[in-house]
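A single protein chain has been omitted; all remaining protein chains appear in their positions.
Right after this comes subunit A.
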Amino acid sequence: MELIINGESIQLPDSVKTVSDLLSHFRLNHKIAIVEVNLNIIQKQEYETTTLCNGDKVEIVHFVGGG
């Protein structure tokens, strides 16, 4: 599947089906992130049930603490 992630076209393995899979793929699953799919913010409790489709526009912002 190909997704537009943070403005870039990225090819993902077939094992990535949900938002939760996507965050694991990028090793962001332990971080607090805001995920937007096609301009809708996905609630955390919906990460596992929200499936992604070819061409979806995904924006991921994760929180960091340094300063």
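Just so it is clear, contacts are C-beta pairs under 8 Å (C-beta built on N, C-alpha and C of every residue); 3 or more make two chains touch, one makes a residue touch a chain; residues count from 1.
Note that contacts and distances are computed from a predicted model.
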Per UniProt record, name of the chain withheld from view ["Adenylyltransferase/sulfurtransferase", "Dihydroxyacetone kinase subunit L", "Multisubunit sodium/proton antiporter MrpE subunit" or "Indolepyruvate oxidoreductase subunit beta"]: "Adenylyltransferase/sulfurtransferase"
Absent-chain interface residues of subunit A come out as 6-8, 30-32, 34, 36, 39, 41, 44, 59-67
